[in-house]
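After the C-alpha cells below, expect a handful of questions from me.
The other protein chains are all here in position, but one chain of the complex has been omitted.
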Amino acid sequence: MADTLLEIRNLRIEATAYPPGEPPQEIVIVDDVSLALEKGRVLGLIGESGAGKSTIGLSAMAYGRGGVRITGGEIVLNGRDLRKLRPAGMRAARGREVTYVAQSAAAAFNPAKRLMDQVIETTLQHRLMPRAAAEARAVELFAKLGLPDPETFGRRYPHQVSGGQLQRAMTAMALCPAPDLVIFDEPTTALDVTTQIDVLAAIKEAIADTGVGALYITHDLAVVAQVSDDIMVLRGGKTVEYGPVRQIIEAPQQEYTRALVSVRGVEHEEKTPTAEPVLSVKGVTARYSGTRFDVLRDISVDLSPGQTLAVVGESGSGKSTLARVITGLLPPSQGEIVVAGRRLGPDLKSRTREDLRELQMIYQMADTAMNPRHTVGTIIGRPLEFYFGLKGAAKRRRVQELLDEIEMGEGFIDRYPAELSGGQKQRVCIARALAAKPKMIICDEVTSALDPLVADGILKLLLNLQKIEQVAYLFITHDLATVRAIADSIAVMYQGEVVRYGTKSEVLAPPFDDYTDLLLSSVPEMKLGWLEEVIAHRRMESAGH
Amino acid sequence: MRNIPLSALVGLIITAGFFLAAILAPWIAPYPLGAAVGGVWKAASASHWLGTDGIGRDVLSRMIWGGRTTIWIATVATILSFGTGATLGFIAAVMGGWVDQAISRFVDLVMSIPSLIFALVVLTVIPPSTTVLILVMGFLDATRPYRVARAVAVDITVMDYVEAARLRGEGRLWIIFREVLPNALSPLVAEMGLRFIFQVLLLSTLSFLGLGVQPPLTDWGGIVKENKDGLVYGVTAALYPAVAIAALAISVNLVADWILNRTTSLKGGRGG
Partner (left out) sequence: MNVVAKLVAQRIALGLLLLLAASVLIFVGTNILPGDVAQAILGQSATPQALANLRAELGLNQPAYIRYFEWLGGVLHGDLGHSLTNGQDIATAIAGRLANTLFLASVAAVIAVPLAVTLGLIAVRYRDRWPDKLISAVTLTSVSLPEFLLGYIVIYFLAVQLRIAPSVATIYPGMSLFQKLHAVILPALVLVLVVQGQMMRMTRAAVLNLMQSAYIETAELKGLRPFLIIARHAFPNAISPIVNVVMINLAYLVVGIVVTEVVFTYPGMGQYLVDHVAKRDIPVVQASALIFAAVYIGLNMLADVISILTNPRLRHPK
C-alpha cells in the first residue's frame, strides 16, 4: 500500500436538519463508506442527488459545507488522518496536497480579481514557487487546457470569459500548485453538451499529463466512465457498488447499477406522420420586446395527433421560446399557430377557453409549477371545474380517476405538494394537464430535474398515457437519450432556427449537417473509450479539411 | 400553533395586553382623562401608581387613555396604508407594463422625501385632527407596503403555477386571490406589524412636536411633551411612554419575526 494517496475508512457524516414546524433532526448523509485511491489514478463517485457524493469529496479536504459534521471513520491523506489535524495543518494540506474544482466556476471565482491572481494564489500562498515561475506554469496549464491566448488569458476578469473557459481556468487553478489529489465536483454538469466534451477531454488530458490523483464526482455515469479508473456507485449515503470501471460498466453486479447503465429503459416504436397535424407552426419569427434580434427565425414544424415531436437544442437555441409562442405568452412578429385546423390568436387574450383547453403544458420544475398552498385535489380539480364545470363529488371522483391513471392511487388527493417526492410532483402536473382533455401537451424539459430512474418512470407513464388518451406531445429537451426513447419526429434547433427536421429515423441517420453531427457525437455514450474515439475522429476530420 | 416559540408567545401576550388595555380604557383607567386629582408632580403612591403630572392629573390614567388614542390612530392608519399600498402593489405586479411603471415611479417620488418631513409640510396648512392624522400617516406610509406587496407578488407571478393559471385562462382576480395572495399572506402580515410600529413612532413624534394629537385628547407622545420639564427635577413621568412604546414595539417585532421565519421555507408550509 506504499502508493496509496487517499484512504477513507468507515466514513460517517451527519448533519442537523431543520424541518419547518418540527424539532431539529439528526440525519446521516454518509454512512460507512470506505474507499482507497492510489497516486495518479482517478476514482469516479456517482449517484443521484442526495447520494452524499459531494460530501465525501469535500471530506477529503477535511471540509464540511453548512453545518455538516464528520462523526466517524478515518480520512487518511498521504499517511495522515485529516481528522486529527489542527486547523493550521488542514490549511497546509488544502491547496498543497489536495485542491478542488467546483461545479459552478462562475460563482467560485472572485468577481473582483483577475484570473491570473486567483489561479496562482494557492501556489504563492504555500510558497511553492516564485511568482514568475507560478505565472509561467499557469500559462502552460492554460495552453494545455485549450484556453484561447494563454499568454494574456490571466489578465481577464471572471465575467469576461465564457462558462466553459471558466471551468477550464478553475481546473488550471486546481492543478497549478501541483497537488497530489484533485476533487472534481461535477465540473461539466452546468455546461452545454457540445462544450462539455471539450472540457472533459481537456480535464482528462491534464490529469494524465500531470500524474495527479483525482476524485471525479458526477451524476452522469457515461461521463464518469470516460475519465475514471475505478467507480463507486452511491445511493442515500451508502456504497452500492465499488470496482474497476470496466466491471461497473460491462458487468454490474447490483440491480441499481444495472439500471443506471442501461440509461433508458423505455422502448418506443416510431409512428409515421399523418396528413392532418394537430399543431402546425407556420413561419414563426419572434423577439422579446425591447430587444433587437429575433430569438426565433422562420420556424415551421408540424405535430401529428397522438404522436411526439421532440424539439432538441442547447441553451439559447430558442426551444423554450418556441413553447412560449405556441402557448400565446409571446406573440410572434410573423407566422401563425394552427391547432386542430383552427388558427389561434397571437396572444392569450385573443384565444378562447376552448383554444386554451386543447393546449396544455407541463414544466421542468414541478416544484414551482404547483401552488404550494393548494392540495393535489385542488390542483387537478381546478381544470375540471374551469373547463367542464365539474363540482363536488363528481369532481372528486374524476380527480381520483386521474390519480389512478398516473399510478398514484388513493390517499394523495388531500396532500400538499411539499409532501410529495419529485417524481410524484411531476405526475400530479401530468394529471393536471390531462384533466383538461387536451389534444396536445407541451412538455418543457419535464425530466431534466429528475434523477435518471425517476425520469424513466415519467417517460414510460407519458408513453402509456399517449396510447390511452391519444394526446400529442411537443417534447422540449436538451437530452438526446430522451429524444431517442420517445420521439416520432425531431426538430433540431440551433441559434433560433430549425437546422434539421423530420421523422426520428431520418433525423438520426446520416448524412448529418455540421451542427447535428456535433450535437449527436457530443452526447456521452455508456461505453469505455468513447471520449478518445470522438476526439480522435474530430482531429482526423479537422486535419482532413 | 403547536410549536410557537417562547419569544413569539411573550410577544403575542404583551401585544394582546396593550390592545385589551386600549379597548377597556374606560373601565380600567382609575381616573378620567382630564381630571386633576392630586398634588402636582407627586411621586408614585398607592392611589397614583405612576404619580401625578404638572397639573395634578393621574399619570397611569393618562397613559391608559393615551395608549388608547395612540393604538387606535396607529391601527386605523396601518389598515389604511396597508389596504392602499398592498392593493396597488398587487395590481402593479399582476398588470405590469405602464400601470406598474406609473405607480412605481410615483412611489419612488413620495419615498424620496422622508415621511416625517412630508407630514410636517402637509400639517403646516391643515390643522391636525384625528381624521387628518390618520389620512396623512396612512397615505404617506402606503409606499412601503406597496413595495413589499409588489416585490412579493412579482416573485410569485413569475412562478410557473401562476403561468399555468394564465394559460388555463383564469381571470386576474382569481390569480390575485387564489394563486398570489395565499402565498404572499405571511410576509405581508409580518410587514403589517412593522408598519404598525412605524405608525406608533411617527404619531408619537408628531404629538411630541405639538403637531399630532391635540389637547384635551392626549397620546403617548403628548404625555412626553407635557411632562418633559419635570425631568430636570427628577420626575420620570416623561419616560413612561418610552417603556410603553418600546414594550409594544418589541412585542410586535417578535411576533412579526416569528411569522416571517415560519414562511421562509414555503415548500414545507402547510396551507392551514
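The chains carry the letters A and B, assigned in the order they are written, with residues numbered from 1 in each.
Going forward, contacts are C-beta pairs under 8 Å (C-beta built on N, C-alpha and C of every residue); 3 or more make two chains touch, one makes a residue touch a chain.
Just so it is clear, the model here is predicted, and its values are computed rather than measured.
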item	value
Per the touch definition above, residue among A:L82, A:A102 or A:M116 touching the missing chain	A:A102
Selected from B:Y31, B:Y146 or B:F208 as touching the chain missing from the view	B:F208
Residues belonging to subunit B that touch the chain removed from view	108-110, 112-118, 120-127, 197, 201, 204-205, 208-211, 221, 224, 228, 231-232, 234, 236, 238-239, 241-242, 245-246, 249-250, 253
Interface with the unshown chain - residue positions in subunit A	61, 63, 65, 90-96, 99-100, 102, 104, 107-113, 121-122, 125-126, 156-157, 159-160
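As a working rule, only the chains that are shown with their structure count from here on.
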item	value
CA centroid of subunit A to CA centroid of subunit B, Å	48
Subunit B partner contacts - residues on subunit A that touch it in the complex	19-23, 327-329, 348, 351, 353, 356-357, 359-361, 363, 365, 367-375, 382-383, 386, 416-418, 432, 436
Residues of subunit B defined as touching subunit A within the complex	2-3, 159-161, 163-164, 166-170, 178-179, 182-183, 262, 264-271
